[in-house]
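Note that this complex is displayed minus one protein chain, with the remaining chains in position.
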Amino acid sequence: MSLSVQHLSFSYGPRRILEDVTFEVAPGAFCALLGPNGSGKSTLVKAIAGVHRAKSGTVTVEGRETSSLGRRELATVVGYVPQAGDAPFDLTVREAVMLGRTPHFGIAPRAEDRAKVEDAIARMGLGDIAERSMSELSGGQAQRALIARALAQDTRVLLLDEPTSALDLRYQIETLQLVRQITREEGISALIAIHDLNHAARYCDQIVVLHGGRLVADGSPAEALRAPVLRSVYEVDVEVDAREDAVEVRPRVDAAGFTRTGARLAELDEHGGIRADAVAAVPR
Amino acid sequence: MTTTPRRRTLLGAALATLPVLALAACGEVTVEGGGETAAQLTIVDDQDREVVLPGPAQRAVVINSYANEFVRAIGAGARVVGVDRTSLDRLPYLGLAEDQVVAEGLDQLNYEAIAGLEPDVVILPRNAVWQEAVEQLGAFDIPVVIATAWDTEVVDATIGLLGEVFGVADGAQTVLDFRAEIAGELEQRLADVEPVSVYLETVEPYLTTLPGSGFHAMILAAGGTNVFEDASGGDAQEELTVDPSEVVLRDPQFVLHEFEPSAEPVDRFDALREELTARPGWSGIAAVAEGRIGIANGWATSALGKSLGALYLASWLHPAELEGIDPGAYLTRWVDEFQGAELGAPTDYVQGPDA
Partner (left out) sequence: MTTTLQRPAPTPDAASGTTGEETSRRRELRKLVVLAVGVVVSLAALVVSVTIGTADVGIGDVLRSVQVSILGGTISADFASSYAVITQLRLPRVLLAFAAGAALSVSGVLMQGVLRNPLVSPFTLGVSPAAAFGAALVITLAGTNQLPAWATIAGAMVMALAVSALVLGIATARRMAVATLLLLGIAMTQIFEALASALQFTANENTLQAIIRWTFGSVNDATWNDVLIVGIVTLVAIPVTLLFSKDLNAIAFAGDDAARSFGVNVGPVRIGLIALSVALAAVVVSFCGIIGFVGLVGPHIARLAIGADHRHLLPFAALSGGLLLLVADAVGRTVIAPAVVPVGIVVAFIGGPVFIYLILTRRNTLK
């Protein structure tokens, strides 16, 4: 297994953020991490990346436990792509991608580092804008640059923390396709924290769902995305359309065009039908 | 191909300059035609430092306007070749040019300019950066003498010190005699008087002086008492800004306001008098209501360790006892004989209640 997480728990002070999370991602697999806000997605990604040190449990990458690795060594094994943040200083794209080589060189980049950087730039199609300042780029271009940075880092596992949240539809799709291609061509495992259920279902091989710090689903899109689970996790009445080639999640509307959310989910019976004694829906 | 070796040489170069810097002090430097040994003159200055001068100073840089007044008074004024800005501003009669100003204040001395004037000695008050000056001027073998002319408690010692430095002992004695004359008159005439309470203000409104300051001593010498003699918390000059209402409460019998010294007459008398009487609540002070106010130019009243000021104040506090003494005549003597300047009229500088 490329990435194996076993019984991972994490607390922030008295608050338990992650509780006994266990799952695995195969080499070359593209895994989506879903869950509502506050479910601990970001924390899980950071814990695997070594940004946070987990309280208990283990993370194993290609057979090696990450806790046994030094900071720098871990950085050569696991790459982390954060959400595009603010850049208080003017940095060219090339310089930004070079940051990814930080765990590899001592004081100054070597020829080998430059070569990897050019490689990553070319693969991400950033050649034309490599000398531009990062602050001049569009959202999509900036995200590509961050992915290029992670590629230059040359790791076996890629972790992406909601890279698509602020992007247009086009860039969301392109980013997902890009990562999928990387996993397929390099044999790199990727774990992406993401909001959009349908995008995850369309482009990812594996889906894990986090709810209140616990893993509640793990498997292929068809296996992991089931209506009852999703209803309790997201507190929205949804229906799952699992077809041959795709899985689609939609909010379910009743005859009056209303979707039950939150407390009104109690009006559904265990099969997902509307209970007889439920009050006639009044759109609110 | 990589930049690491290049930067290593940069680092190496940077570190290599260190021994070079150290070497910079290594060379033995001798000056041709080294200084002639002249008669040695050893004096002890205001900070108890023993200073060795080759002889009586013929060229001197004197910092501080009071020091310049003293140097001129003892008859060595022509030997001053460099002064500070304040001295030049306050005492235009010194007859010095702009390019002889070597310092704007007491802390940014232009050592190059001082060295360029080739003085035999530099005279600084103790509140100037004299430690720094001793070090910097030491490179030029220019001795520094600390003489604090503004300190009224050591005026006699300062005048004597300056007399030694310039080798004009009799000139110094004449000044001391003049001062003793004034002090003697005051002591004799005010032997048994009832002190009169005085509120003294210097330069800033409500900035008064406390025991330990020369002004306070001046009030006592004039047969008065300082209404704020019990106050504390003054700054380094024993001056304190007080609450206006405190002055009203203490009800002084005389009010004296001394403004910035200036040898050029400045006519602020009417304006100041009006401002004083118009202060809120101050009409409640009898002295203000009855016009027992004295306004003085600091150049006149703070001269000679405030001896003249004491004389003027005494003549206002105890007119009967001071019958026959004309403070204006003493001021004229000070200016004519000791400062070698032209005095317009004493009333251009000091105006008492009868003005």
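Per-chain residue numbering starts at 1, and chain names A and B are given in the order in which the chains are listed.
Going forward, a residue touches a chain if its C-beta (ideal position, glycine included) is under 8 Å from a C-beta of that chain, and two chains touch if they have at least 3 such contacts.
Just so we're clear, the structure is a prediction, and the values are computed from it rather than from any experiment.
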Of B:L96, B:A113 or B:A341, the residue in touch with the unshown chain: B:A113
Sole contact to the chain not displayed, among A:A75, A:A142, A:C204 or A:L268: A:A75
Selected residue (touches chain absent from view) among A:V61, A:L167, A:I182 or A:V238: A:I182
Identified contact with the non-displayed chain, of B:A191, B:A236 or B:A320: B:A236
Hidden partner chain, residues of subunit A it touches: 46, 49-51, 70-76, 78-80, 82, 85-92, 94-96, 99-100, 102-103, 105-108, 114-115, 117-119, 121-123, 125, 127-128, 130-131, 135, 140, 153, 174, 177-178, 181-182, 185
Subunit B, residues in touch with the chain not shown (by the definition above): 3, 6-7, 10-11, 14-15, 17-18, 21, 23-34, 85, 99, 101-104, 106-113, 115-116, 118, 126-129, 131-132, 135-136, 139-140, 235-236
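Throughout what follows, only the chains that are shown with their structure count from here on.
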Gap in Å, rounded to a whole number, between the CA centres of subunit B and subunit A: 78
